[in-house]
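I am attaching a structure below and will ask some questions about it afterwards.
All protein chains but one are shown in place.
Moving on to subunit A:
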Amino acid sequence: MLLNRKGSGARWRVRPDGPDKVTGKLAYLTDMTAPDMLIGRVLRSPHPHARITAIRTEQAAALEGVHAVITHKDVPGLNRFGIAHPDQPVLCEDRVRYVGDAVAAVAADTIAIAEQALRLIEVDYEVLPIVDDAEYALTDDAPSLHSQGNLLHRNGFKRGDVITGFDNCAHVVEETYYTPRQMHTYMETEGGLFIFGEDGRLTVYAPTQHGFMDRMQLARILAIPQSDIRIVSSPIGGSFGGKDELNVQPYGALLARITNRPVKLHNSRWESVRAGLKRHPMKISMKTGVDCSGKLIAHQVRIIADTGPYATLGAEVLNFAVEHVIGPYRYDNLDVDGFSVYTNNGMSGEFRGFGGNQAIFALEGQFDRLAEKLGLDPWELRLRNMRKSEDPGPFDQPIALTEGAKQVSSAMTASTLWQERGKLGTEEQQAEPWIRTGIGAAFTMHGAGLGFGIPDPAGGRLTLAADGKIEAVFSYEEFGQGLIATLEQMLIEQFGFASEDIRIIIGDSDVVPDSGSTTASRATSMMWKSLQNLRPLFEEAVLSKAAEFVKFPARQLRFGEGGVYAIVVNPDSSAEECLITYPALAAACGEPVTCTTTFHFPTSATEKVGAHFLYTYSAVAVKVEVNQLTGRVRLLHQYHAVAAGPVMNPQGFLGQIEGGSSMALGFALTEDAVMSGGQYLTKNLDTYLVPTIAEHRGTIDVQAIEELPEDDSHGPRGIGEVGSVTLAPAIAAAIYDAVGIRVTKLPIDPELLLAQSFDQLLEKAVSGE
């Protein structure tokens, strides 16, 4: 199904959160204020690596209007955070390891006073030699950033023996690929409001992707019970993985506790840049060999990921990359070795695609190069090695069976865009000889869920509330992806409720069950599964109550718009009458009727940590234009085939692919948080360039392939990330088609694409010949 408004008919719905968004009425958590509120600010290290010899806060504390100045001494509990491995100091004791490290924080009456107070804090640093390169970090000469050295995590995968494998190859391609430090650039920077109530409980109003994880981490820092903390975490002005880890929360919470006043923090863009997470820059070296028929014989990969100063999810991102450099192909011999390495550069962590973006760019590049050596069509080479539906996953683990790989491949190769390949007219190229067009494609199999070995709980709750609303309660977060809209649509389409019947409750740890994190393309799948589990329970509970009051057997009743209806046996009869409204039923029941489900994200029967069970497949074709006078690349058309099971929300699906692909465009062409000597050179959006509407001149077609095997019980697969991983290698292939230049480093340096015979071209341009 080609996704668009027209083809979706009534399934294309206005988002319930839309009216407040387009009118500006929606209060984001960083828009909130409270009476008597103080402003919080954080003092961060100017040095990428230094020893702290003294911190003097007296002058700052003495400034009129300053209510608290805190350092590591004021952290009552664990002075560390980190989702997977808490090694990042809340407030540094004796050493800073990057330019975002927090050393002190203040709360004051006004922004101006808070900033003045930061200037009055004196910190003595003894600057230390820095480690600003991940490969250098692994050498014996490099200073050690942590007690265990500079290696956060090493992971790999082996099959057969690559050495003898390469001996038997007809062609071998060796290449090294580099990917940038991409920034999430959510438009709402980090921030929030922190309030200790009369009852001594802390309420945190701050964006996150997993409220219960924040609650656990904050309880550990503050040394108070988790039950004393309430996390309100939606709505969110964008996250893309970047707000999953704690950011300003520890400082807001500590300052609010010490001053006993509400405290607000809202990062400036620069503070967001220096302290926040980025995508791991990776260096991926690949050696891949085939026999003369194009069959893959051996694949050897070495990944070096720059994880920055602290762990957060660096190990998990590496695991994902290790799985995705193998991808949807079968090899006789495999040897993947990956290293996630501490440096004094910026923090790297979770970001949409989760290590897949880097891996797939490299892997697909190998196929294009090998195909050329073989004199084969690049897609033909992929087809010859593509996994069959019953093949095991990349780590030889059992995975849910689908025809996804074949489906997206057939759809893409049948697309008009791909068909146009090789037939590109030369007329336009003659008119402007420095403009060249090309077509390229790439292929992806992207895992969803956290993978084997990592707790990945799911679940939710349905309630007929006292006022007659049907409450759907989940701990997922709305950061723009349209989770509320998708949940509403599922309740309407699967249960028959009207939108007015429904009340959706998310993002408040006091009232929601733990449905796990809103990450890893998992929330829609898990809501769908929850509703599948809840439907018979809820029907049983509510319809049997209704049966008592309407004097009808429960099995002849059904949910409908506004209330409970009798199932019409005779389709001709127009007896579509509501027997009892939900409010009347709720009143008659006297108390809310609730059903709950809890389960675990489906995992593979394997021992390999991080191995996935559910995958989304995609094949992407693009047409680009390369300007050989400027070296600039323009994306003209895109075609995405995505096999992810049934489409729950066509507008949301389309938006995820379009939005993900836009991020991938930036990853390919312009985005890089440039660092030198551990310092950011790109401090704001004047130098860090995300795509604007002008870079999106082209069209985009998104083909959703919904068919799943008949006995599939997993329903819709995740689509939050897959749109962001396949575009970059497709662009690289299209550039090669256009100008015959191979790209190995992103973002693509325009200089690489300048015409070699520049003078000749200029001549033509001037003479118009």
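What we mean here is this: contacts are C-beta pairs under 8 Å (C-beta built on N, C-alpha and C of every residue); 3 or more make two chains touch, one makes a residue touch a chain; residues count from 1.
By definition in this document, contacts and distances are computed from a predicted model.
Asks: Going by UniProt, what is the name of the one chain that was not included in the view, given "4Fe-4S dicluster domain-containing protein", "D-methionine transport system permease protein", "Carbon-monoxide dehydrogenase small subunit" or "2Fe-2S iron-sulfur cluster binding domain-containing protein"?
Replies: "Carbon-monoxide dehydrogenase small subunit"
Asks: Of the listed residues A:Asp686, A:Asp711 or A:Glu751, which contacts the missing chain in the full complex?
Replies: A:Asp686
Asks: Looking beyond the chains shown, say which of A:Pro250, A:Gly468 or A:Gly655 touches the absent one.
Replies: Missing-chain contact among the listed residues: A:Gly655.
Asks: Which residue among A:Thr33, A:Thr53, A:Thr164 or A:Thr416 touches the omitted chain?
Replies: Final answer for the missing-chain contact: A:Thr33.
Asks: Tell me which stretches of subunit A touch the chain missing from the display.
Replies: Residue positions of subunit A that touch the missing chain: 5, 12, 14-15, 17-28, 31, 33, 59, 63-65, 110, 112-113, 116, 119-120, 184-189, 235-238, 240, 266, 268-269, 479-482, 651, 654-655, 658-663, 665, 684-686, 690-694, 696-697, 700.
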